[in-house]
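The other protein chains are all here in position, but one chain of the complex has been omitted.
Per-chain residue numbering starts at 1, and chain names A and B are given in the order in which the chains are listed.
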Amino acid sequence: MTHAPSLSPTSPAPASATGFFRRFRSTPAEPASAKRVQFSSPFLPYLFLAPQMAIIFIFFYCPSVQAIRSSFYLEDPFGFGSSFVGLANYTDVLKSTEYLGIARFTAVFTALVTFFSLSIGLLLAVKADGVIRGNAAYKTLLIWVYAIAPPVAGLMGMMMFDQHIGPLVKFAGLFGWEMKVGLNYNDTAFAMIVVSVWKQIPYNFIFFLSGLQGIPVSVREAALMDCRSGFRRFRTVILPLLAPTAFFLLIINTTYALFDTFGVIDVMVKDKAANNPITLVYKVYMDGFRGNDLGGSSAQSVILMIIVFVLTIFQFRFIERRVHYN
Amino acid sequence: MYRTKFFDHLILLSGVFIMVGPLLVALMTSSHEAADIHRNGLSILPGGHFIETYETVLTREGGFTGKITGLRMMMNSLILGLGFAAGKILLSMLAAYALVYFRFRFATVTFWMIFTTLLLPLEVRILPSYEVMNSLHLTNTYTGLIVPLLASATGTFYFRQFFKSIPDELLEAARIDGAGPFKFFVDVIVPLSKTMMAAIFIIMFVYGWNQYLWPTLMTTDEGFFTLVRGIKQILLVWVGSNIPDYNEAFALAILAMLPPVMIVMIFQRWFIKGLTESDK
C-alpha cells in the first residue's frame, strides 16, 4: 500500500442530489499520480499495459524512428541498398520550388479552412444557442456532416462542382465565372476549401455550442444588467469566456486542415496532381508511394512531424492553462 | 425582438440548407437513372429507381477484378469500425487503469511513452508504417487494417481523465470491502464507465469507419476494400466512361455515410458528451 505525498485530505464538495457523475466532472486535473491509495503489484500493471505498449512500440515507435533514419539516406532507385547522405534530403526538399509552392498553398489552405470553419461554426452556435424554438432540431441537423468521411465529402464536392451537373458550377456561371474544377488550379483550390470547410463546421459548432451552454446563466444575467447592447455583451462577456474553446479549436482545426483533408484532396484531384493544388501530406504520399523517393518523402515526414510537434506542445501548454479558466 | 429571432432562424435555416442540402440531393439523385441525371442534372425529388440502384450497388460484382460487391465493402467497413472501437476501448481502459490505480516503478516513463503518440498522427509516418506492415506480412489482412490504427493514446487519455475524476474514496471503500485489483475493475470501474465507454465507442466507430488513407495503403486486394476506401476506385471507373454512373456513385456515397450518420444521430447525446468532455 502506498500513498501520494499530500498531507491534507481532499475535502470533496457536498454530494448534490443530481448524482455522482456531476461531481466526477468537477474534479480538476491533478499531478500524474492521481489516487491517494493505489494498488501495488509486481506484475499486474505491466500486464495491463502490455497490449497497448506492444502496439505502440511496433506501430508507432518503430515507424517513427524509421522515418527519421531514412530521411538521412538515399535509396538506390534499383533497390541496391542505400547510402548515407546527411541532410541532403532536407536541403533538396527545402530548395525545391515545387515543394515550397506546395508549402505556400498548404499555409493558405490551412488558414482559410480554419478561419471559415471556425467563424461559420461560431455563428451557427451562437444563433442555435439564442433560439428556443427548434433548438434541438437545428442541433441534430447541423451535426450530421461530422460523421461523413473526408473522401465521401470530397465526392459530394465533386458532385456539386461537376462540369455537367454541378449546381455550384451553374450558379457561378450566372456571374460569368466559368468554373473548371479539376482542370483549373484556382478553381480546384476553391472547391477543396469549400468542401473542407463544410466538413469541419459541425465539429466547431458542437464545441462552441457546448462552450456557450457551459456559461452560467447567472453570468449572462449579470451581463444583461450591466450592458444594454447585445453585440457588445457578446464581445465583452461571452467571447472572452469562449476564448479557451476557440483556442483549443484553432489547434484542432489546423491539424485537421493539414492532415485530415487528405481524403478530400485525394478524391478531388482525381490522381492528376500535376496541375492541381495539393497539401504537404499529399506530397509525402505522392513521393513515397508513387515516386518511390523514400529519402525525400521521409525528410518531408520529419518536417511535418516537427510542425505537428510544435502545434501539439502549444496545445498541451494551453490545456494546462485551460484548467484555470474553469 | 421578433425581427432578431426571424434573422436568427434565417441564418440557422441557411446553415441547415448548406449542411444537409447536399446529402438530400445525393440521396434523391441516387434514385434516378444515370442517363436521366446526365440529361437533367441533380434532383431534389425522388426518382423511381431507388431499389434497383441500391440492389445493383450492393450485390453486383464490380471493381477491376470483378469480385467485390457493395455488401462486401460494407461488411469490411463494419469490421473495421467495430474492431477499431472495441480494440481501442479494451486497450485504453486496461492501460488507463494501470496508470491511475497502480503504483509501479516505470509509471512516469510509461505515461510519457504512451502520450508521445498523441504528438504524431499516422499521416506523418505512413511510409515506414507501411513497410513495417509489409515486413510482418500484414497487408491485406483485417489485423493490418485495424491494429496499427490503435497505436495512438487518445482513448487512454480519455479514460485516464475519467478514472482520475472517480472519487478516491470509492477505491478505499472497495478495499475495505475486500475487493482486489480485478474485482474492483470488474465490479466498480467497468459499470461506472458505461456511459464513457458508449461515448468513446461511438466516436471511435465513426473514426474507424471513416478511415481512408490507411486502408488505401494496406489493402490492394479488393476483397478487403471498405466503402470509404472504395470511393476512389469508383471514381476512377467513373471518369473514363461516357455517361458516368452518377446514380451508383451517389448510392455508394450514401451507403458509406449512412451508418456513421445514423449512429451520431441516434446517440447524439452520448456522442456530444463524449466529444466535448473528453476530447481535451
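Here, a residue touches a chain if its C-beta (ideal position, glycine included) is under 8 Å from a C-beta of that chain, and two chains touch if they have at least 3 such contacts.
In this text, contacts and distances are computed from a predicted model.
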Options "NADH-quinone oxidoreductase subunit M", "cytochrome-c oxidase", "F0F1 ATP synthase subunit epsilon" or "Sn-glycerol-3-phosphate import ATP-binding protein UgpC": UniProt name of the undisplayed chain: "Sn-glycerol-3-phosphate import ATP-binding protein UgpC"
Among B:79, B:118 or B:170, the residue in touch with the chain that has been omitted: B:170
Residues of subunit B in contact with the chain not shown: 167, 169-170, 172-179, 183, 187-188, 191-192, 194
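Simple rule for what comes next: only the chains that are shown with their structure count from here on.
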CA centroid of subunit A to CA centroid of subunit B, Å: 15
Subunit A - residues contacting subunit B, complex: 2, 10, 12, 20-21, 23-25, 27, 29-30, 32-41, 44-46, 48-49, 51-53, 55-56, 58-64, 66-67, 70, 120, 123-124, 127-128, 130-131, 133-134, 138-152, 154-156, 158-160, 164-167, 170, 198, 201-202, 206-207, 210, 230, 248, 255, 259, 262-263, 266-267, 270-271, 281, 284-285, 288-289, 294, 297-298, 301, 304-305, 308-309, 312-313, 319, 322
Subunit B residues touching subunit A - in the complex, by the definition given at the top: 4-5, 8-9, 11-12, 15-16, 18-20, 22-23, 25-26, 29, 37-38, 41-42, 90-92, 94-95, 97-104, 107-108, 110-111, 113-114, 117-121, 123-132, 136, 147-148, 150-153, 156, 161-169, 171-172, 175, 180-181, 184, 195, 206, 209-213, 216-217, 228, 231-232, 235-236, 239, 246, 249-250, 253, 256-257, 260-261, 263-265, 268, 272, 275-277, 280
